[in-house]
Each structure stands twice: as structure tokens, then as C-alpha cells.
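Here the complex is missing a single protein chain, while all its other protein chains stay put.
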Amino acid sequence: MGNTFGKLFKISTFGESHGKALGVVIDGCPAGLEIDEEFIKAEMQRRKPGQSKITTQRKEEDEFQILSGVFEGKSTGTPIGIVIANEDQKSKDYGHIADKFRPSHADYTYFEKYGIRDHRGGGRSSARETAARVAAGAIAKLLLKHYGISIQAYVSQTGDLKLEKQYTELDLSLTETNIIRCPDPEMAEKMITFIDEVRKNRDTVGGMVTCVAKNVPAGLGEPVFDRLHAELGKAMLSINAVKGFEYGSGFEGIKMKGSEHNDAFYKDGDRIRTKTNHSGGIQGGISNGEDIYFNVAFKPVATIMQDQESLNEDGETVTISGKGRHDPCVVPRAVPIVEAMTALVLADYLLISRSNKL
Amino acid sequence: MGNTFGKLFKISTFGESHGKALGVVIDGCPAGLEIDEEFIKAEMQRRKPGQSKITTQRKEEDEFQILSGVFEGKSTGTPIGIVIANEDQKSKDYGHIADKFRPSHADYTYFEKYGIRDHRGGGRSSARETAARVAAGAIAKLLLKHYGISIQAYVSQTGDLKLEKQYTELDLSLTETNIIRCPDPEMAEKMITFIDEVRKNRDTVGGMVTCVAKNVPAGLGEPVFDRLHAELGKAMLSINAVKGFEYGSGFEGIKMKGSEHNDAFYKDGDRIRTKTNHSGGIQGGISNGEDIYFNVAFKPVATIMQDQESLNEDGETVTISGKGRHDPCVVPRAVPIVEAMTALVLADYLLISRSNKL
Amino acid sequence: MGNTFGKLFKISTFGESHGKALGVVIDGCPAGLEIDEEFIKAEMQRRKPGQSKITTQRKEEDEFQILSGVFEGKSTGTPIGIVIANEDQKSKDYGHIADKFRPSHADYTYFEKYGIRDHRGGGRSSARETAARVAAGAIAKLLLKHYGISIQAYVSQTGDLKLEKQYTELDLSLTETNIIRCPDPEMAEKMITFIDEVRKNRDTVGGMVTCVAKNVPAGLGEPVFDRLHAELGKAMLSINAVKGFEYGSGFEGIKMKGSEHNDAFYKDGDRIRTKTNHSGGIQGGISNGEDIYFNVAFKPVATIMQDQESLNEDGETVTISGKGRHDPCVVPRAVPIVEAMTALVLADYLLISRSNKL
Partner (left out) sequence: MGNTFGKLFKISTFGESHGKALGVVIDGCPAGLEIDEEFIKAEMQRRKPGQSKITTQRKEEDEFQILSGVFEGKSTGTPIGIVIANEDQKSKDYGHIADKFRPSHADYTYFEKYGIRDHRGGGRSSARETAARVAAGAIAKLLLKHYGISIQAYVSQTGDLKLEKQYTELDLSLTETNIIRCPDPEMAEKMITFIDEVRKNRDTVGGMVTCVAKNVPAGLGEPVFDRLHAELGKAMLSINAVKGFEYGSGFEGIKMKGSEHNDAFYKDGDRIRTKTNHSGGIQGGISNGEDIYFNVAFKPVATIMQDQESLNEDGETVTISGKGRHDPCVVPRAVPIVEAMTALVLADYLLISRSNKL
């Protein structure tokens, strides 16, 4: 259970970090969409390990193969099956933790839930699983692009280093110009230095990703349980290491008065718009045509290069020694994942909204 | 679309604030559960308007009727249909805003989405809809109680007044002893005074609700998309006026190092436990047996007793004058709603988890 | 579980035969549809008991109340909640069978499944449950009518009396002119006489309903599992007492050669059509624009006015004596139910098909 996401643009993923392959089935991509494989590849590159000194040094090319659902370069309306082989299956790396519960990993909970676990590198709970999401998200992005919708995420915080500027004050086109994916070059420098230090201390640190969706038409979102921001929140919270989600005014909204927070409507040519956007582009769970923006909080990566005390499956005290090649901070590689999940939600709601009126 | 929540313990709600009635169908409540109507009534009382000077003065008794699924006091396994009549249908109160878009309400988005809207008091987007959730949530709570699981929420912030103590330092049994539902009596006093002032200024303010679930067995939660906290997050974000969700370390986790954040395992008698609980009782999306706790951020209520400029359906500039009887702050009445949605998620995952092993 | 039907035009029903009320929530009816209550009432009349000497003599008016989702006569896009009160709750009629398992009823299986059962008149397994389907189906019919699609069902067999003519050779407008709902007046007479005799013998008999949907656009149906005919089949088999379903050539198709069975394409003006229609309007699970037609087999009603040997909940041998007022043959009242379920399937697939292309 739990490996399917979406209602009309629906994905089902599978695969463990050290099994033969990961994959995803996309069911419900409308027919006739041009499937640009180069674009999918580029998106995969943004997520893949080994990109820079502040990400894991693991080398994986994340090559994918489209097995079905595309004919002569276009989607046919049938399920698009994608497989991503696991090249780097060094499961021997994990022999030393085979029966141990790594702190703040999913080892213990998987074992309790299923009575069995694939202990090779986290198995299904590994962040490697997100490769399949990025592949599917790339196709969702192509669909959204067809309708003029764009999504851009960036790193807005690591540790105490927080970008105080709003997205509206930043040049988001600079995001991909540095290895931390922060559109403020000065802050980017600081963040990179900071993470590198953390890494040298054999430790890890948390971070935040901010995401903006522009040109989303008014009317997406299904009240009352499937509000647009509720589904976006679920999508984000389903990403490994995410601990929090807020949209529009978010937690800051708690401190505001209604008279400050309310977004006044005005006429902008033919279009109805709001002067401020504390609503984050969503009112009553439905998009209002303004920019949708939200923040996603990531905890520090649980694998640290230090000895930690823990228990094994027999309940005995053991020492876990950090090994392998892991990310000191998850956010640079989380940016394309946040975008992918956002695209999947918007693509789904775009199709659902076609059934709202006669 | 969007009015159904849950997979095995599934609810479908209906009803507008000023229509004939609200209601809910609960499909999947296991047979043999004692349905304590007095308990449901008590839960409804906690949510109903007119409780105190800091909530709306609207009087509604929220009397419910169980139409099916219960026989001789016990659930039969068939759907439980519940209807809650709308006594106070003063839709004339809303004549003055019939064709106007109230700022930061759902008027405009519903109109854009459906091309038509029930303008009487918010219609489906009214917080009145949550009465049906509380009724259903009460039954979910009865199911959880049967298995020893308890849920307690409380107000932890309004405006700048923030309870700095963690839930572990508070006596949660004091929550219901004051009208703001804050378990710290001193802070409660301050919050009440503050909200009353806001009300007198014809304004509104945001707030935060913290929720704790105790005695949840390890193993609930379905990776990878339906992680327990992802579904809890969606549930919370589906409540009117919610802008953010965080669990465990939440947004504070961003600033932490892995070496501080990791929760070390230890043996407590026969039980495997963690020394700290930054994980918020959930690891890899699956409960680990520790307390589950999270925060929910609410924005200020959009209806303020002040004149606001806005637009009508023809795009003309109009003035909206605050009328009616509204909450100056949503959080006191949100406490039982947060608990209800939490109960619905846990009841659902409890049933789903029965299919995890042979 | 199991009380929800449909994906985008989705219904959830509730209610036992002798509880307070039945009801249905329709989630996903597009906004702006004129909800003609007189039409719904007329459909309910076609299903209600006590219509004629060959149906049960039970008197129930089946008055429904729309509680939500309709504003000023039109659907608003929010869930339409409908309640149908149970007037005739003579549960005392059932005291004599309270702990007995009636042969070929659901008494034993409900008891085994849930460990508890509402023994008053079948509870949830009663055919009374179909009243809610007919109410929802009437709204689906209104949606289909808006798009020019019509559905007509009729009785084509009872016992050995089988209408050999195909629907194409009959004047379906005669269906409602007789109490058996058979469009061949001569055969109708025979069937009525036959059923009346069966009734006098304190027995019951099976029957068949044939259904035709005209003007269904090409393109409805979702391969591979949700083929249009698969969902129609499920819908029909979900009706009480149904034992079989066949569409197009059906079981007769077994005997045919490919060279006879294949439907040759030809051009009819601008339209692509088929010369024959053994496909029953569906090819590869997708409608092709030709008439959709199918047969539904109903077993004899299980309640007979004769003594039968059986067991009680303690496993003791008991005698069940037929009492109450039951149908000698279910098909006349099944006609509107078959139509309702057909309408629900087509309405759902019509909305789903909007997501097939860019």
C-alpha cells in the first residue's frame, strides 16, 4: 500500500536502493503529449548523486528507459512504464548494519511493520526512491509546460542561514548557477561554505526548499479534503526527511491580524487579482490565479560519519559506525524532487478540474 | 470530487452552511464497536459555536441523528450515515454579499471553478462543514480508545503569545478547563484577554494548535506516498484556515545537526524506545511507538467587522461591510477538529496495517 | 467498505431497510446542471413497491429530500446529499426470523463476516437499498440527457417466457405501458399471467432485463481493467439477485465464427459505423458510437411464502415460515435500477474521458 499517488494523472513507483531497478508507471497522461527524453534526462541529472562536493560522492548515472506508453515520440494515453537500473549495488557496504537499527532511519519501523526488511541501504526507504518521482515529475512538467505553467524551487535555508528575501525579490533564473541551488549568489556562497564545514565535521544539517508555481489557472483544487494545498502538503511530506510544510503566510500568519492578512481584490485589466498574496495563490483550497508558493522543511540527514550507540534486532546494544557516501545536507538535490512532486499534483488537479462544469 | 477521506475507514461529507443539513457517511467502521452517542454529543459540543465570549455568538446546537449502521448500540459494519440539521439558516444575513467576493474567502475561487456558487455564508467552504468531521472523528476516537490510543490537542499560540513549553512539560488534562483550551492556565488567561481585545477592535488573529497522540502502536503508516505524517499533514491542511503543518522537530529541525537530531534507540524493559523524540513518533513514514506530536498553523479568520474594498461578480469595485457573528480567533474551536482529523487518519491506518503481514 | 461507486461521478450510499433512513451522497456532479426534482420523483415511483399486483404490496412512498449541493435549482459542484426516510418500519414483522438464517439470503454471510447483523428485513442487504441508487441514477440521467444520451431497459424474460426479438425489432416506447415493463404487449400479457400464477403458488421466479444506451459518444471506457463493459458488468452484478451479465453477442458469441461475428466498418455520411453490432457498441473496452446493449439475469426472489427448513445462529434446525409482502418476481421493479446503474457508469466515464487527450 501507499506507493500510488494521484487520481487521474496517477503514478505507482517501485524499487529498493540496492535491488535490480527502480521504476514508475504513469497512468493517465493525456495522449498526444510530446515526450522530450532529453528534458527528462536533464531533470534526472539535477537529482542524481555525485554532482558536487556538497552532495554524496556516490556515482550513479540514473539512466532510465521508457518501456511503454510512448509511440513515435508522443504519449498514447496508455501507461508509461519507466525503469531506472541500479548500477551501484554495493550492498556489501551494508553488511555491517544488516541487523542493526540505525538511529532516525526507517530500519526499526520497517522491521516492526513488516517483520522483515531489506537492509541494503535503506531498501525502499532510501532517498534513491525519489529518482522515479523525478522521472514521472518531468513528464508532468511537460504537460504543465504545454499549458504555460512553470514551477521553480530553490534552497532558502540551511542551518541558521536563512534567505530573508521573498521569492518576488529574487532572480530565480540564478538558481541553477550554483551547486547549492540558491538564487542569491552571496547567500549561496555562505551556504556552500557552511555545508562543506558540516561535512568535514562528519555531521549533517537540515535545510529548507521554497517552491513557486506560476501561471496556474484559477479553479484547481477540490474541496473539502482534497484542497490544493492539502495535496501539495501531502506530496511534500511524502519526500524523505521532510518535517514541515507551509504555504502563503504559513506559520507567520499566526501572528497576523485579519485586517493585515486579507488579500484585497482588484481589477488588473480584465483579470481579477489580489493586491497582496498571503493566501499563497490558494483560497478555500482552490487556486486563484496568483503565484502559488510554499516552504518545505528538511531535517538533517540521519546517516552521519560518527559512531552512534543503537540496538540490533535482538535488542542488544551495538555501535553503528558511519560509512558509505552520504549527503551532508539534502536540500540541493531536493530541489528537483520538490518540483517534481509539485508538477504531479498540479497535473492531476488540472485534469480533475475538467470535470467541474458541464 | 474531494469530499471523501480515508481508504478503509472512509468518510464522505456533504452540506453547506445554510442548506438544509450537513452530514457524513462513514464506510468501513469495523463491526461490534459500541457507539456511545453521549460521547459524540460531547465532542460536537466542543466544536459548536456560541461556547464563550471569544468564539462566535451564533447559536447552533449541532444536533446529529444517526440514520444507519448502528443496531442495538453497536456498529454493524455497514455505513454509518449521520445528519446534522442546520437550525440557524439566516441566509438573509448574506444578501448584502450575494454577488461580492469577500477578501481571502473562497467566494471568488468557487465562482471561477464552478461558474456558480451558493453565496449563503460560504456555502460548502464554511467552517460549519467541520461539524460533520467532528461527528465522524468521534466514532474514530471510539475505535482508537478500544485499542488504548488517545489523542489530545490544545492551543499553543495566538498572535505573538506562544507557549514555549513542550507538551511533555504540560498537564494536558487542564486543556478543557478554560475557554481558549490552553493547558497552561497563566498563558490561557493572557490569550483570552488578547483575543477579546482583538475582537473589540473588530479584527481577528491567527493561532496554533498542537496535537499529541499517545500509545499508537509501531507499524502504522504506508510508505512511500502515504507516510503517516504525510496523511496527517493532508488531514490538517484540509481544515479551514490552516496554513502550515510540522511534526516532531518540524521547521526547527532545519537548524539542527544530524548528531543532535538523531533519536538514539534504547531498551526500556522489553520495549525498544528512543531517548529523544525529534522524529515525532514517526520514522520513514511509519509510527515507532513513541508519542506522535505536531503543530498546525491557522491564519486569522477572514471575516472582520470592518469595511473592506473588493470586487463583485461583474468586476466592479464594492465595499464589503463586516456583519454577522464570527470568531475572532479560530483556534479554541479548532482543537476538537484537529483531534477528529487525527483520529480519522489513525483509525484508517490501524485497519490498513492489518494487511501488512501474512 | 464497498458502499462507494464511481471515480469522478461518485456515489456513496447508506441505510438499512428498517433503520431511520436510506441515503446517498453524490460527489462530482458537474456544476450548472438543472436538477429536475419531478424527474427524480418519477424515477423513484418506477422502483417503489406496491405498484401493481405483480410486485410486493408493501406501501412506501420513497420520498426523498435533497439536503445539499443544489442551489436555486442547479447543481453547484458540491456533494449532493439525498435522504429517503423509511416510513414503513414494521420491524416486528421480522421478530420471527431474528436469529434464523433464511435460505439464499445474506443472513448467514453477514453474520459470518461481521459477527453481528441487523436482522430487520435484511438490513443493508435488502433490495430497499436500491432506492438510493435510483435517486442518484436519476441525476446521472439528467447529466446524460444534457449530452443527448438516453438509456432504456425492459423485461425480456421471466421463467421460460423469453422475448426472442432483439431490441431493434421492438418499440421501446411501449415499455412503460404495462406493469411488467415488457415492450411487446402480447408477451407482456403472458408474463403478467405467469407471474401472478407463481405468486398464487406462494413461489417466486427469475427474470431478465435488457438495457440499451443510445447516442453514447465513441471513446468512453478505460482500458485495461476499467473497460466500459467491465464496469457495466460490475454495476449490474452489484444489484440484488443478479446472477449474470452479457453484452453484445454475449454467451451466444461462443458459438459464432470470427467471420460471422466481426462487425464490418462502413461510412455513414461523415460517421464511421459498423454494419452489424455483435460488439454491443464496445470494442476493446471503449464505446464505438453504436448502441450499447446488454442482458442482466436475475434469480428468483429468495423469500417464498412456504415453510423452509433452515438453521439458527446456534446451529439448530428451525423452520422458516414465509411472511410479509414480497415480490414474486423482481424484474419489473429492476428495470429502473438497471437504468440507474447504467447511467451512473456512463456519467462517470463521460467525465473521465475528458482527461484522455491534451
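Letters A, B and C name the chains as they come in the text, with residue numbers starting at 1 for each one.
Following the convention adopted for this analysis, a contact is a pair of C-beta atoms (placed from the backbone, for glycine too) under 8 Å apart; a residue touches a chain by one contact, two chains touch by 3 or more.
Please read these numbers as outputs of a predicted model, since none were measured by experiment.
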| item | value |
| --- | --- |
| Among the chains presented, those that the missing one touches | A, B, C |
| Residue among C:Glu43, C:Asp62, C:Glu246 or C:Glu339 touching the omitted chain | C:Glu246 |
| Contact with the hidden chain (one of C:Thr193, C:Asn215, C:Ser238 or C:Ser321) | C:Ser238 |
| Options C:Lys214, C:His261 or C:Arg325, residue touching the unrepresented chain | C:His261 |
| Options A:Lys10, A:Lys48, A:Arg199 or A:His278, residue touching the unrepresented chain | A:Lys10 |
| Hidden partner chain, residues of subunit B it touches | 7-9, 28, 30-33, 77-78, 146, 223, 351-352, 354-358 |
| Subunit C residues that touch the omitted chain in the full complex | 1-5, 7, 13, 101, 103-106, 108-110, 112-115, 124-125, 129, 157-160, 198, 203-208, 218-219, 221-227, 229-231, 233-238, 243-251, 253-267, 272, 274, 278-280, 282-289, 297-304, 306, 308-311, 315, 317, 352-353, 355-357 |
| On subunit A, residues whose C-beta touches the chain left out of the figure | 1-4, 8, 10, 12-16, 19-23, 25, 27-28, 31-32, 65-69, 71, 74, 76-81, 83, 110, 113-118, 123-124 |
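In this section, only the chains that are shown with their structure count from here on.
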| item | value |
| --- | --- |
| Centre-of-Cα separation between subunit C and subunit A, whole angstrom | 46 |
| Numbers and ranges of subunit B residues touching at least 2 other chains | 1-4, 13, 110, 113-115, 124 |
